[in-house]
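Handing you a structure now.
All protein chains but one are shown in place.
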Amino acid sequence: MPIVTIDITKEGSTPAATAATAAEKAAIIRGVSQVLLDVLNKPLASTYVVINEVDTDNWGWGGLPALEYRRTLRDAA
Amino acid sequence: MPIVTIDITKEGSTPAATAATAAEKAAIIRGVSQVLLDVLNKPLASTYVVINEVDTDNWGWGGLPALEYRRTLRDAA
Amino acid sequence: MPIVTIDITKEGSTPAATAATAAEKAAIIRGVSQVLLDVLNKPLASTYVVINEVDTDNWGWGGLPALEYRRTLRDAA
Amino acid sequence: MPIVTIDITKEGSTPAATAATAAEKAAIIRGVSQVLLDVLNKPLASTYVVINEVDTDNWGWGGLPALEYRRTLRDAA
Amino acid sequence: MPIVTIDITKEGSTPAATAATAAEKAAIIRGVSQVLLDVLNKPLASTYVVINEVDTDNWGWGGLPALEYRRTLRDAA
Partner (left out) sequence: MPIVTIDITKEGSTPAATAATAAEKAAIIRGVSQVLLDVLNKPLASTYVVINEVDTDNWGWGGLPALEYRRTLRDAA
């Protein structure tokens, strides 16, 4: 009866997209549920997955809002 | 000082509704806080409840987005 | 398909107990699941409840570890 | 590698604001990450912070929706 | 920068085991991180996974502690 919670930033994986698509979210749900079936033998029907999309302003990394920190990393590279 | 977090799908409980109503959310808060008072003697004033409404696209069950899985269950019945 | 997570301090509700008993935890599970059935018409079978017992050292309130803060409140009363 | 999740109500800290501002969220991220660096020596780059803004209807306190409970406290004062 | 939290009951996947093994937990971490790389192109290095093992007494399903509910399901089958 696993419960999987996945926090991701609300961003597209391509320049055209501004958030994960329904197809991407379905693929995450399928993939993660399959891992729990493969490794722990948990039936798909008993796994819940919740995807929590978080505004980039609300995600901190490196002591900064995430987008700002990524810019810092890029500038340093 | 309990903290209760409740994840539900963003759906109405009646055909006309598209999400839990404010009255329903108030009833959940009241009911759950009362359970913690009754069972563990926690004062109402010390219990926090957070209701997290999740888009059905973001909720996985049975390895599928929740609505798709429910259709599968219905078709199998 | 609600998911309910309940954080409580690891303490007994009576002087003899050092933690919630199995019977108390079962009563919480029963009560909370019933609230979601009564209010949102969610079948018991689709609700998951996870109780997370937290050491009092790991719980902060009023800027202090919880037991210390409670002493402060009591002394102030 | 700490993960910090912060639930706050979606409200402004001034009468003009209806939610925490980007600057306030950045200050929370900075401050909380600094605490983990100061106390546990965790590098800023390894701390993630997620701020979860919760509608006041979805936040329970004292067995009531938060705003209603605050009114009760104010009236009792 | 995804954060994945996985709640599972503290049980073995074989009769001899009483909990997930370190190897099983490593396989879950590997598998889930890979899903996020494959689907959303998130680098492995930016994904955190936290596995939370929950005592079966602390897990509710069907309005009952999980083991009790499973017995009910088995008896009904």
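Worth a mention:
Here the chain labels run A, B, C, D and E in written order, and each chain numbers its own residues starting at 1.
Definition applied: a residue touches a chain if its C-beta (ideal position, glycine included) is under 8 Å from a C-beta of that chain, and two chains touch if they have at least 3 such contacts.
All values reported here derive from a predicted model rather than from experimental measurement.
In the full assembly, the chain not pictured is in contact with B, C, D, E, by the touch criterion defined above. Taking the complete complex into account, D:39 is the one of D:16, D:39 or D:76 that touches the chain left out. Within the complete assembly, residues 4, 22, 25-26, 28-30, 32-34, 37, 44-45, 47-53 of chain E touch the chain that is not shown. Although one chain is hidden here, its contacts on chain C can still be listed: residues 7, 52, 54, 57-65, 68.
Counting over the whole complex, chain B has residues 1, 3, 48, 50 touching the chain that is not drawn.
Keep this in mind: only the chains that are shown with their structure count from here on.
Between the contact lists of chain D and chain E, the overlap consists of A. More C-beta pairs touch across one of A-D and B-C than the other; that pair is B-C. Shown for chain C are the residues in touch with two or more other chains, namely 1, 3-4, 28, 32, 34, 48, 50. Taken together, the touching pairs give a contact graph of some other shape, not a line, ring, star or complete one. Across the whole structure, chains are in contact as follows: A-B, A-C, A-D, A-E, B-C, B-D, C-E, D-E.
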